[in-house]
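Okay, structure first, notes after.
A single protein chain has been omitted from the complex, and every remaining protein chain is retained in its original position.
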Amino acid sequence: MEFKGANILSVEQFSIEDIRTILRVAETMEPYALPQKKTRVLEGAILGNLFFEASTRTRLSFGAAFNRLGGSVRDVVGFQFSSMAKGESIYDTSRVISGYVDILVVRHPQEGSVLKFAQATNIPVINGGDGAGEHPTQALLDIYTVYKEKEKNFDKLNGLKIGMIGDLKHGRTVHSFSKLLSLFEDMKFIFVAPEQIQIPDKIVNQIKNAGHAVIQTDKLIEGISDVDVVYVTRMQEERFNEKENFSSYQGYYTINRQIYDKYCYPQTIIMHPLPRDSRPQSNELDNDLNNYKNLAIFRQTDNGVPVRMALFALLLGVVDKIQETESNVQWYVPS
Amino acid sequence: MEFKGANILSVEQFSIEDIRTILRVAETMEPYALPQKKTRVLEGAILGNLFFEASTRTRLSFGAAFNRLGGSVRDVVGFQFSSMAKGESIYDTSRVISGYVDILVVRHPQEGSVLKFAQATNIPVINGGDGAGEHPTQALLDIYTVYKEKEKNFDKLNGLKIGMIGDLKHGRTVHSFSKLLSLFEDMKFIFVAPEQIQIPDKIVNQIKNAGHAVIQTDKLIEGISDVDVVYVTRMQEERFNEKENFSSYQGYYTINRQIYDKYCYPQTIIMHPLPRDSRPQSNELDNDLNNYKNLAIFRQTDNGVPVRMALFALLLGVVDKIQETESNVQWYVPS
Partner (left out) sequence: MEFKGANILSVEQFSIEDIRTILRVAETMEPYALPQKKTRVLEGAILGNLFFEASTRTRLSFGAAFNRLGGSVRDVVGFQFSSMAKGESIYDTSRVISGYVDILVVRHPQEGSVLKFAQATNIPVINGGDGAGEHPTQALLDIYTVYKEKEKNFDKLNGLKIGMIGDLKHGRTVHSFSKLLSLFEDMKFIFVAPEQIQIPDKIVNQIKNAGHAVIQTDKLIEGISDVDVVYVTRMQEERFNEKENFSSYQGYYTINRQIYDKYCYPQTIIMHPLPRDSRPQSNELDNDLNNYKNLAIFRQTDNGVPVRMALFALLLGVVDKIQETESNVQWYVPS
């Protein structure tokens, strides 16, 4: 795809070459994300950071990424958007706000709504999550994480074995990430979940049609004992309906130090899209793993910044101009 | 008036020369608003953007305007301002916050409250809307819009014929804009509304005393068939009281493609302060006009940025310094 001026709406829009481009650019963003260096490339540019559904971490990650490129951020937060309450269409809202800013990030509780935002404006729009729909930047930071953990060798992403654990029905992260991984070759997916909250058939078929191996099971051990990556997810309480009976799944799987040491390869990395549910009755990923070097969950969230910087730089066409205004950071940064 | 250090509280404070100044400066802001160029003239300056009543579009427009001049923005949003809930006076709130920032924009649900903010501080204060009171920057962007649509010929604003349609009782925008237009010569106003929500006599008298023609009617056709500008407004549901019976006026007038083509001059422009109510039962301005070149409503909202930039530059005395730090924008901007 041509990135300059484009929208990021769904993982389905990417080719394997697009992924390669994004990872390559994200890598060049690392010094500015850490930060060791700073740049003023987007000085004067404005991000409209529209979160019609609360998601503090994602909002901050996008905002910080834009700041690290030198730009300014205008935030909208909250369920009640006054104009929309007065009968304003998404078309008008998008068109009006796009007159104030250079690029939009939109998170919205309603599936498909971000596409409507994009259709109403000619500035780039990035989907920050639309209900049960997509969350493409999470999938991109996930794949960037695997890439970095695998010695930054893009080809080593082929042949990956990954176990995905937990609420695979409601977790859109798993859906988006699986589709992205399917762009590579010879993958093996092990989906571990109770039958009622297993991954939708539609996703499984898409993966199989792309020529990859799929195992579905409710046994934790099968998903963690012969894989490169264990991808743990939270039981998404807020998306369960009454019939689905959340409480019977809370705490269904727990991975802790003892289980990891007993069943996992010493090089298997553990990922989680966060937030993890650390309440004792949930605890899908125990705190006793916090200092394990293969626990990649915090490196993973850190990776959101360079990946989102890469997208901003690509969509706004400034990848080649970043170094022109760079200088070293002079304030204290912990090593 | 002397702009440097002044407050913008009401349209009644402006002379015709003041309007000329604001429009002239707004015009010079266009390259920085689009943006084709950027400036750092207010780098280091801080706007206190205080919205005690939600108004996302107005808040973003002011914030973006300040960012485009290189400044930083600190936002306050929400009905519950903790200190005020603890018995703090407006005087104290204003005085305290003005110790942190260089200029204040205040929106407040209570008429007259922004004046109180201004009285407590010596930094400039701009009224961003105070209840049923004033919204002077909306009126300024409205007149700037007519000016631009009329080939940027200030003298052509004289002799204007304008039809104002809808909820003329509760819509403070119509009140402020009418007062501003009355500064010009030989104007003709046609106010179209059901009798119960017609424009207040006080405004009509003010216009007539300034020597202009006024027609009041409830017939839509009279307000759109022989005018330069059709100014449509929303039925302001939230300001109706029970006795006024909102539902009997919802959808009372609709302008759409068929009506425009049949009754309007081909050069008549359509304005709307937005948000428009696009619910099927309301629909005062139909979406089928969205691509008509004479539909000025989105150019109108875009104009809010250069107009607000002009006010910031005038009040902070930097109009002549903007070019000193300017440079070309290097990121992608859609044409």
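A and B are the chain letters, set down in written order, and residue numbers restart from 1 in every chain.
Following the convention adopted for this analysis, a residue touches a chain if its C-beta (ideal position, glycine included) is under 8 Å from a C-beta of that chain, and two chains touch if they have at least 3 such contacts.
Being a predicted model, the structure only gives us computed values, none of them experimental.
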Which residue among A:Asn122, A:Gln196, A:Gln258 or A:Ser278 touches the omitted chain? A:Ser278
Have a look at B:Lys37, B:Arg95, B:Lys150 or B:Arg239 and name the one touching the chain we're not showing. B:Arg95
In the whole complex, what residues of chain A lie against the chain that is missing from view? 35, 38-40, 54-57, 60-61, 63-64, 67-68, 70, 72-73, 75, 77, 234, 237-238, 274-279, 282, 287, 290, 298, 301-302, 304-305, 329-334
Residue list for chain B contacting the dropped chain reads 4-5, 41-46, 48, 72, 74-77, 80-83, 86-89, 91-93, 95-97, 99-102, 122-124, 315-318, 321
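Convention: only the chains that are shown with their structure count from here on.
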What angle of turn lays chain A on top of chain B when you fit their CA atoms, given in steps of 5 degrees? 120
So how far apart, in whole Å, are chain A and chain B when each is placed at the average of its C-alpha atoms? 39
